[in-house]
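Let's look at chain A:
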Amino acid sequence: MVETLIRLRDDAASTAPVVAFAQLSETSNAVAVRLLPGDDARALLPLLGQLELVEVAFPAYTDGRGYSAATFLRERGYTGELRAVGDVLIDQVSHYHRVGFDAFLPDQPISREALDKAIATWPHVYQRTVDGRTPVWALRHG
Partner candidate 1 sequence: MSGEKIKILTGNDLLTGDVTWWTGSGWSTAVNDAVALGDDGAAIIKTEEAAQRVVSAYVIDATREAGHVRPAHIKDRVRALGPTVRLDLSLRPHDPAAAAWIA
Partner candidate 2 sequence: MYQYDQYDQAMVDARVAEFTDQVARRVSGAMTEEQFRPLRLKNGLYLQLHAYMLRVAVPYGTLDSRQMRMLGQIADKYDRGYGHFTTRQNIQYNWIKLEDAPAILADLASVGMHAIQTSGNCIRNTTADHFAGAAADEVADPRPYAELLRQWSTFHPEFDYLPRKFKVAIIGSETDRAAMKLHDIGIQVVKNAAGEEGLRVFVGGGMGRTPMIAPVIREWLSPLQMVSYLEACLRVYNRYGRRDNKYKARIKILVHEIGADEYRRQVEEEFAHILTLGLEPPAAELARIKAQFADPAFDAAAPEAIDLSDPDFALWVDQNVHPHKVPGYGIVTISLKPTGGIPGDATADQIRLIADLGRDYSFDELRVTHAQNIVLPHVKRADLHAIWQKLDDAGLATANLDLISDIIACPGLDYCSLANARSIPLAQKISQRFADVERQRDLGELKLKISGCINACGHHHAGHIGILGVDRKGVENYQLLFGGSEGADTSLGSIIGPGFSEDGIVDAIERATGVYLAQREAGERFLDTYRRIGNAPFKDAIYG
């Protein structure tokens, strides 16, 4: 069955209005934000505690800035939903997941089965990332 929104979280999805980054100010009460590729995720640092949803837009899947935005947010302790939105294709899902995305809103629907399979593409990983998987070098040296 194909779904529009796929979430890998147990909590309920945010129902708050999603505020565009450009409309955000530091005094904002926004709990849901959307980042465009050129938006600097560092500006969200003061808001991390109150955010429950960060959408990262991928107008074109070849623009990889969103991967760094996601990594940044997770590294700084963001535990809310991190949702990849737009030109989200099955072949990028495994990397999206490794940089911390736990929800997907693709323009072209993806099935949950295909997504789970994609996340399991790599039996091992060479890099330590925010997904917590043990990198190969740690397996080698215990």
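The candidate set was assembled so that all candidates are chains of the complex that A comes from, given by their letters.
Here is the rule we use: a contact is a pair of C-beta atoms (placed from the backbone, for glycine too) under 8 Å apart; a residue touches a chain by one contact, two chains touch by 3 or more; residues count from 1.
The shown structure was predicted, so the numbers you read here are calculated from the model rather than taken from an experiment.
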{"item": "Direct contact with chain A in this complex, candidates 1 or 2", "value": "2"}
{"item": "List of chain A residues in touch with candidate 2 within their complex", "value": "37, 40, 61-65, 67-68, 71, 75, 89, 91-92, 94-96, 98-99, 121-129, 135-137, 139-141"}
